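Below is a structure I'd like to ask you about.
Of the protein chains in this complex, all but one are displayed in their positions.
Order of writing sets the labels: A, B and C. Residues in every chain begin at 1.
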Amino acid sequence: MNHNDIKQEVTGWLEQNWSTELSLLEWRNRLLEGGWAAPNWPVESLGRGYSVDETQVVNDVFRRLGIVFASQGGPRRLAAETILAHGNDEQKQRYLKQTLTGEHAWCQLFSEPGSGSDLAGSSTKAEKRDGRWIINGQKVWTTSAHHADYGILLARSDWDLPKHQGLSYFLIDMHQPGVEVRPLRQMNGHASFNEVFMTDAEVSFDDLLGGEGNGWAVAASTLSVERRGFAQARQSGISSVERVGRVYDEYEAELAIDNEPYTWYPQRQGRVDLVLDRAKKTGAIASASTRQEIAKLLSMKRASELAAEQAEATRRAGTNEIIPAGSIGKLAASVIARQAAHVHTLISGSDAMLSGEHSAESGMVAETLISVPAISIAGGTDEIQRNIISERVLGMPKEQRSDTGPFRDIKRNT
Amino acid sequence: MNHNDIKQEVTGWLEQNWSTELSLLEWRNRLLEGGWAAPNWPVESLGRGYSVDETQVVNDVFRRLGIVFASQGGPRRLAAETILAHGNDEQKQRYLKQTLTGEHAWCQLFSEPGSGSDLAGSSTKAEKRDGRWIINGQKVWTTSAHHADYGILLARSDWDLPKHQGLSYFLIDMHQPGVEVRPLRQMNGHASFNEVFMTDAEVSFDDLLGGEGNGWAVAASTLSVERRGFAQARQSGISSVERVGRVYDEYEAELAIDNEPYTWYPQRQGRVDLVLDRAKKTGAIASASTRQEIAKLLSMKRASELAAEQAEATRRAGTNEIIPAGSIGKLAASVIARQAAHVHTLISGSDAMLSGEHSAESGMVAETLISVPAISIAGGTDEIQRNIISERVLGMPKEQRSDTGPFRDIKRNT
Amino acid sequence: MQKEFTSDQHQFRQSLARFMQAKSTPVDVRRQMLTEQGYDAEVWQQLCAELGVAGIHIPEQYGGFGFGQIELGIVMEEMGKNLFCGPFLASSVMASSALLHCASEAYKEQLLPDIAMGVSIVTLVLDSLDGPEDVGSLLHEDGGVLNGAAKIVLDAASADLMLVVASSSSGLGLFLVKANDTGVNVTSRESLDPTRKLSEVALINVSAQRVGDVDLGNLQEIWRDCSVALAHEMVGGAQHLLTSTVEYTKLRVQFGRPIGSFQALKHRCADLLMEVEFARAATYHAARLLDAGNAAGLAAVNESEAEVYAPHMAKALAADTYCNVARAAVQLRGGIGFTWEDDTHLWFKRAKSSEVLLGGPDRHREWMMQLIEGEVS
Partner (left out) sequence: MQKEFTSDQHQFRQSLARFMQAKSTPVDVRRQMLTEQGYDAEVWQQLCAELGVAGIHIPEQYGGFGFGQIELGIVMEEMGKNLFCGPFLASSVMASSALLHCASEAYKEQLLPDIAMGVSIVTLVLDSLDGPEDVGSLLHEDGGVLNGAAKIVLDAASADLMLVVASSSSGLGLFLVKANDTGVNVTSRESLDPTRKLSEVALINVSAQRVGDVDLGNLQEIWRDCSVALAHEMVGGAQHLLTSTVEYTKLRVQFGRPIGSFQALKHRCADLLMEVEFARAATYHAARLLDAGNAAGLAAVNESEAEVYAPHMAKALAADTYCNVARAAVQLRGGIGFTWEDDTHLWFKRAKSSEVLLGGPDRHREWMMQLIEGEVS
């Protein structure tokens, strides 16, 4: 479709429908009715069947005018996209609309204490009993589980099949007695994740997604949405239009809940932004050896941005290979965060012993020092990224697998 | 035996027998007759059955008085000790004496182009034909092969047994038409190793050492002598007694041939000894960041010496675990050499582009820069050392092997 | 010079290890780190009474056991392994060192015996913990009265007495202050490492006794003693983390095999073992040199061994090593290592705070180079 036509249509529609005095739910229901909540989705599934570029036109208009989008905070988007891709009509009807409006909050129940790097090693049990699925097991690293209404759940429905073939993918109601959510405190004091314990938790047969034994394929599709989200995250956020009115207030409240787990994320990336100012303020910049370390840090940071830009440009120009750039970027983020922590320590000297609001940069430096270890673990460890890069980009041979044969017989954590 | 008695005995014997006017061969034959050529060897095999400590007493007397030892240059010692340990009486008689006198020179034919880190993967063929062993294959990294009379040879006598079981160990005459020795030039311009090509080379049945199929065990014993030699190397060398006379002249000539392959070894270790003087002379020591790198280098160097001393003290105090200290020391040598090359580069600046006698330290710095890559390869790569340390010291699990079953079927270089 | 531990030293270490394993478990550490004082006074007294640690290296004439830096190092190393919470570093190491190097005979006799018994907790107040050159700019004495502040003081909240290094008209001096005097303001500071209690100490017109003279020379000696002791603590912590991490990798399974069988992890652990061995060797060596120096006079050591830089080398190596091992200890545990529930972060934070206490590795390397240049030139 002609981009100008799209721009005209959406602008016209917004003139008719957008009002800051609507409730958030009212506004989002209008969005849905107008077909603007997810323009890239198929026409039969609440969307307009737009291409990526066409959707971008709509998004640009929304952003420029400061219009509130459909709800897409973290796990909501993963759930919605996965249901769209793998759900049957009934499932789509049951979940998609209220997910886009924000009425349904989601969480992602993939990682387990016994399977972190090795997601397909899930040993949460799903058994058919009395006309429903009964779930037993423990999940971990579940962001926002305490706010979630539903969870996307990977569990093992057959222990006699090979590892990747015995998994199934479920939509589970989090508000039931068999599901217990406990906050999981991290070494930096934040508790932005949860543990989720499932004890005879129930899932109706209707909430099996993508078919029995097809869980790994469905999960892989969720993970690819997650990776794409990671790469696109920087471009989102609405413009600085003055935001007054009910819809904004309610939207801010939703955002506050969605973003709460992420307040320490800038620290985990090393707060490179603080380095130069602090080095000057403290006089540490006078040290020639510290200058070398700062220069290494800034070089690595800038080069990683430039490499990401160039990879993006290459991607746009043709090939669709997004994973390598993602893995390289993720690995680089670890190196950068570590070097940043090193430089912050050099700058602080013995003051690095202090933390809390009376310490450097209101505690942000101290929080950085004890948050950076997360960057090289969360979302796939450095080791996993290096495996991916060496195998998928460089084409180096895989190692012999030790986890073939029936899952029941594979060595695992007890 | 009482150490003083030993000292008296050897001193008395030397007073009767030592003369700088003997030929080297005459002197060493006397040494052998007197039983002083290898005092730690059994009485029935040219020795006196002395313990390590007792032997040390003899060596100390020799060193103090500047007496020439039995020949033990490099591969000679490996061959002699291995034949002593695994040879039959006939083999011992045929080889040991003339090896100790220096009449027989040896070389070690283990590594192959296709099996470097993986010595047991040897694919040199040994076949019984017409009443003798016929050898076909290629060896590499053979120090002093062009001066050798005999070689200790690891070759495969059975391709249907598993890798380690199909090997046999031979003593091969290097002066035969089927053996061709070619110098192997290194990236630093030296040619201290050889390639050895064997084409229908012959070995008599009498020169199979330790029995058919027992080659890996025999080779392991050679390698353990080699490692011990590496650890003890620093303590050898005779004292600074004035050395005039025929025996010394001939000994120096022998040494010159033995040591010729090793002239670049100090450079491959990074020439840490040159760093401080050069840093001062060039003024590079004024740079705070270069000072940091020098301090890191000197710390690593000194700490590795101290750790080796302490490991040695621990070893003497009881346990007999020599391999870990060896592997750690070897790995450290790589790290130190690399850092030394880095520091030499910092000190040199653009002068590091130059080489040859008109460049820094008469070319030793340039030679260092292009020799250090060898330290992390020769005698077992860094990767192999890390495997050894993690498995043997830290007890971490081995990887699943891919080289089990008949050797014939194992994937190998073609 | 001694090269090996004696069997007495081995036994002493074993006794300490047993005590620590019983009384300084992670559960104990977690309990203590939430208190204001940061340690269990009863356990501390027991440790001092049973094993005499508080005065292990203090000369017998001052009520100590008369051992040296080697035994002090053994104490610090075993404490470091178990993250022992107590005022040992502040009182027995830092304050004692200041007294031994700077105080008059009378004050040594007055103050050291109580430190040696562990009944008096004394802390050393320095207005910089970064380096001897930086000390003395924020604390001043005039007419027997102290003013000024020190931003970071160890265990000030549990100290009875404070030894303050302050500038005065007659140069730097060491001054004695009662912790509960008016004008002594102790404010707890939040610490990156909650097992190490830090305070800000502000002095407003506090009357003080001058117990000795301080100059750059004896400040450097204090720095060397304390750095070597701290290096031992770091080596102990690093060893603990390396051991526990390697054990973890043998048990933890991913992809059907123990993660300790993955070559990337094996090689990383091998490199760390090398680092730990080297830091340990350098640290032991530094303690032995200090003891040899105390016995023979430091000048004699300088000439014969030419390694005055050894304490700085030890502190720098131990700090880098501890931090490297701590990073790996979290990383190799994956997400679990980043949780509060797992104990690894307790050591990680100690590694970080020890890295910068008494000067970071870069400072120590620079001092090392200054001493080496001095020697060779």
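Basically, a contact is a pair of C-beta atoms (placed from the backbone, for glycine too) under 8 Å apart; a residue touches a chain by one contact, two chains touch by 3 or more.
Not measured: the values here are computed from a predicted model.
In the full assembly, the chain not pictured is in contact with A, B, C, by the touch criterion defined above.
Summary of contacts with the chain left out: across B:T101, B:S122, B:S221 or B:S348, the touching residue is B:S348.
The missing chain, though absent from the display, is touched by one residue of B:V61, B:L96, B:A126 or B:V140; that residue is B:V140. Within the whole complex, the absent chain has one touching residue among A:R185, A:R228, A:R246 or A:K296, and that is A:K296. Touching the omitted chain from subunit C are residues 262-264, 267. Even with one chain removed from view, subunit B keeps its contact list with that chain: residues 111, 113-118, 121, 140-141, 184-187, 189, 287, 289-290, 338, 345-346, 348-359, 363, 366, 369-370, 373-374, 376-378, 381-383, 386, 401-404, 410-413. Contacts to the hidden chain, counted on subunit A, fall at residues 276, 280, 285, 288, 291-292, 294-296, 298-300, 302-304, 306-307, 309-311, 313-314, 317, 328, 331-332, 335, 383, 385-387, 389-391, 393-400.
Criterion: only the chains that are shown with their structure count from here on.
One finds 44 Å separating the Cα centroids of subunit B and subunit C.
Residue numbers of subunit B whose C-beta contacts span two or more other chains: 288, 291-292, 399-400. Across the assembly, subunit C contributes 257-258, 265, 362, 366 as residues in contact with two or more other chains.
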